[in-house]
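The complex appears here without one of its protein chains, the remainder shown in place.
We call the chains A, B and C, going by the order they appear; numbering starts again at 1 in every chain.
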Amino acid sequence: MRVQMPAFRRASGGACRTAVNFLIFAVFFIPFYWMFLTAIKNLGQTLQTPPTFWVARAHWENFNRVFEAIPFFSMLKNNAIMTFGIMICQFFTVIPAAYAFARFKFKGGGFLFGLTLATMMIPAQLVFLPLFLMFSKMGMVNSYASLILPWATSPFAIFMLRQAFKQVPQELIEAAKLDNANEWKIIFKLMLPIARPTIITLGLITFILNWNDYFWPFVLTTDNTVRTLPVGITSLNIVDGGVKYHILMAGNLLLVAPVLVVFLFAQKQIIKAFTYMGGK
Amino acid sequence: MKKAFVLLALLAVIASPAVLPAAAAAPVDLTFWYSWTDKIQENNINLAKMFNETRGKELGIRVTAEYQGTYDELHQKLQAAYVAGKTPSVTVMEIASVRRFAESGVIMPLSPYIERDKIDMDDFFKGLLINCNVGGTWYGLPYLRSTPILYMNATLLKRAGLDPSGPKTWDELAEYCKAIKEKTGAYGITLNSDIWIFEAFMLENGATTLTPDESKSNINSPESRHVFAFFKDLVDKGYVRCVAGEDYGKVFADIMNQKTAMFFDSTADLTYNLELARENGYEINTCFIPSKKTYGVPTGGCNLVLTSRQTDRERDAAWEFIKWMTDSKQAAYAHSYTGYVATRRSVVELPEIRTLYKETPQFKVALDQLEQYGHGRPMNPGYAQVMVEWTAAMDAIWSNGADIGSTLSAADAKITRMNMLGAK
Amino acid sequence: MGNREMEKAMDAYVPLELPMPKAVAIQKLLRRAARAATPYIMVAPAILTLCVFVVYPILYMVWLSAYRWDMIGPMVYVGFGNFAELFSNPDFYLVMGNTFKFMFLTVSVSIVLALLLAVYLKANTRVNALLRSFIFVPYVISMVSVAFIWAWLMNSEYGLLNFMLGKAGMSGVRWLEDAGVAMYSMIIVAVWKGLGYNVIILVSAMHAIPNQLYEAAALDNTRPLRAFFRITLPMISPTLFFLTLMNIIAAFKVFDQVALMTGGGPVNATNTLVFDIYQFGFKFYQLGYASAQGVLLMLLIAVCTAAYFGALSRRVHYGGGA
Partner (left out) sequence: MTGIELRGVEKAYGGNQPVIENLDLQIEEGSFTVLLGPSGCGKSTILRMIAGLEKETAGEIFINGEDMRGTSPGARGIAMVFQNYALYPTMTVKENIEFGLKNIKVPKAEREARVDEVVRMVGLTEYINRKPQYLSGGQRQRVALARAIVKKPRVFLMDEPLSNLDAKLRAQIRTDLIELHRKLGATFVYVTHDQVEAMSMGTDIVLLEGGKIRQQGTPQSIYSAPRNLFTAQFIGAPPMNVIKAEDLGPGAVSIYKLPRGTASLGFRPEHTVIGDGTGVPKGVDLFRGELVAREILGDHAIYKFKTDLGIVHAKVMSGSIVEYGEWFVGAERKYLYCFDEKGDAII
């Protein structure tokens, strides 16, 4: 007997429910539609009052203007290099650390884990000044290293993965020991496969956070050699002399497109991954 | 102590006999940093290419031009590069930042080179040189310089029965706004909180934003209060619309839509505005910024400067590049290509410039205004922070209807207490 | 078990003689030493990275906060000068006020809305799943896109919001230009972006609640609202507690949105601590002052997190529910 939960849902019945559904749909879909619409209007049409909700002929040349203004594909490449570079680094720092914190009792273990938790609270914005100076002195500003290394590890991921490792029943480890498995075999053949869903989720989170990051690349890059898309699209906004919203929205659409495509395909996994996370 | 040391090193170089062999063995590679895109970017790239094909080939110098974003971004990068020890050879530098980078030794004096090559400094317009000199030494040569002018939608002015050549004084300006609003319904002026334009208003009231020795701000001075009151009155009457923030975007929306008749903008955007006018079917006229007690405008834009951390060979080659770029033929090219003012008197005599002024007189407006009424800009490093306070005051008073007296005195108190303009 | 197989297995069975290695003392010692060192080796890369890129910068910043320096000029020791200047600057209190106002309102509105929507969209119908995905999209895309979309929507002259208000007979709002309204506009955008993440996490926490609890409650004919407060809320409290903390930290370190939409906003109305640090560090080149602000931000976060754990951790219910 499935219990209907909140009062207002039970009392309202179908009609009100569809109305609320439509409201949710509107609030979360219309902004994107408005972006798309503006992206295919010409300058005049964007400034028309009252604004139109449909355009007879789509102005695809706005997109060419974006490609002229910023090196779109090289920035896309930079985005990929930065994001996947960070994910790979994190793979090799987070997993061993999380396993060690979960499975070993070693002197200083508590302190180091405390340190990791503390750094989880520190926002990047706090450390960018000293790091900018450090990278400047080493002449590493405008380099992939300065974009990747500061994120080579993620305290949040260590914390989450340690939880996952801790929930593996002790009996399994003992059974593996009885099966003569050494430490590395236990990690790679047993612990990693079991923690795989968490690792995938953390990978997704790292991808989303770093692919979309604006602050760090903005501060750490001073020209387009390693600059990423979010920062590139922003420079569209400072185009000298005028509000070219139609071009800005075109650029914005190009920025949103890759992530949206990934989301549409992997929608079920992404939502499931986050749902899995919530259960922790 | 730092400056003296640099001077000595430079003199040693000059003393060496062969300054630069005609065809140097290996070509010298120079990097040239510039700001802004569109017309200005094209101008910089074209000039660099022309140099490489002509003077550069003779002297064995190859210049690569690199875009570095806005002036702020360029200065940030210059600092990072300086700390990292590999700065570009030549770069543009916003005129108000020349003193800060000169005093910290990032850029080098040009005086020895100027004396050696006997550059005729008087050929440059006096108003432009103020921001090239720090403590008696030349640190830069005027390159892409501008002054703010008043742009007018001539079509709207005609429809409102007004003389399209534009208002001469502040009172006429007020009348123009009133007439435009009543006759055409459009705003007289769309203003944004731009400190550079405010400097013009102050100059026209016989004052400057900072005291002459740049130790105190005049934000709470009678002249400043008068300027705020004058435009607040027009805003309250609905003749003028003020948009918060420095960014130009919102202003241009009104221009394109012919929702406003007049706007203050740099002469650097002249070609862009002319094109915009053609696209949207109206005519653009330009004139001096109307005078109060007198006419007066600050200059703006950038100078070319020489960075200190490079070998002597690079330094000499860089100087050759600066000399060529600021020469009258190149200055003329830049002037006609972008709308930045002609930097030297000799440019105006060139035939191509004379025909240009005949066809499009708007180019000449900024020049005439500059010749008699051009002034420099404050160069105190702390001015950046004062500018933020000033913009905040404009936002508060013009777009958020704050009371003038209390806002300005609070801002002035803060500037002095925060010792923003304080000595090092 | 099949008997026939058993018969065959019987003859093949010979007890396995394991080669018991001759326990050489050194070999065992080596193995024990390696065994003891393993955790340190495994933790080293992560801890090293944290030390170099988090701990060192923080120490450097604390040290730098005692100097006045514009990055290229000389460093002048000013001791607590920067902090004195910081506390004497009226804008500082405005910025702190903005930061806390933004953090408090964004988190509370987002969490309450997320709870409502989570309950509303809990059932796994196709429509709900679709709506959940729509709500989740803003979290997935970059703040750059969100900022530009909403800056355009909120444009005073040509934005869609004002057009709709006009249609509904109300006068247009200068969303990002009116000092009084600007911060609330920012909060609307921040909630719009983060809501999806909160809803998904809460829905999953609710799905983890065993259904018998609700059936039992129904048998005791508990009104749904009471069931929510007596069953749902306590059961998801650990997730809610953790989620709220994450929201607080995220709201504390907001930068992208401020930088992209309002640049500190009309008359500093939307200037938050982190953007102010960036402004002082990178626009006014007062690195000492910015470092002092950084030290303060760090202390604030530490205090808030400690207070948060102290106040709420007692009220969180841990443990299963079946």
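Structure notes:
Here is the rule we go by: a contact is a pair of C-beta atoms (placed from the backbone, for glycine too) under 8 Å apart; a residue touches a chain by one contact, two chains touch by 3 or more.
None of the values given here were measured: they were computed from a predicted structure.
The chain that is not drawn here is touched, among residues A:Val20, A:Leu190, A:Leu209 or A:Leu260, by A:Leu190. In the complete complex, the hidden chain is touched by one of A:Ile88, A:Leu172 or A:Val261, namely A:Leu172. One chain is missing from the display, and on chain A it is touched by residues 169, 171-172, 174-182, 185, 189-190, 193-194, 196.
As a convention for this text, only the chains that are shown with their structure count from here on.
Summarising the inter-chain contacts, the pair of chains with the most C-beta pairs in contact is A-C. Look at where the CA atoms of chain B average out and do the same for chain C: the two points lie 44 Å apart. Taking the mean of the C-alpha atoms as each chain's centre, chain A and chain C sit 13 Å apart.
The residues of chain C that reach two or more other chains are 71, 155, 157-158, 282, listed in rising order. Chain contacts: chain B has residues 76, 79, 83, 250, 253 touching two or more partner chains. Chain contact summary for the complex, chain C toward chain A: residues 35-36, 38-43, 45-47, 49-50, 53-58, 60-61, 64, 71, 117, 119-120, 122, 127, 129, 131-145, 148-150, 152-153, 155, 157-158, 160, 163, 192, 196-197, 200-205, 207-208, 211, 214-215, 217-218, 223-225, 227-228, 232, 239, 249, 252-253, 255-256, 259-260, 274, 277-278, 281-282, 287, 290-291, 294, 297-298, 301-302, 305.
Per the touch definition, chain C reaches chain B in the complex via residues 70-73, 76, 85, 88-91, 155-158, 174, 177-179, 262-263, 266-268, 279, 282-286.
Residues 36-38, 40, 66-70, 73, 76-77, 79-81, 83-86, 248-250, 252-253, 256-257, 269, 272-273, 276, 279-280 of chain B are the ones touching chain A in the complex.
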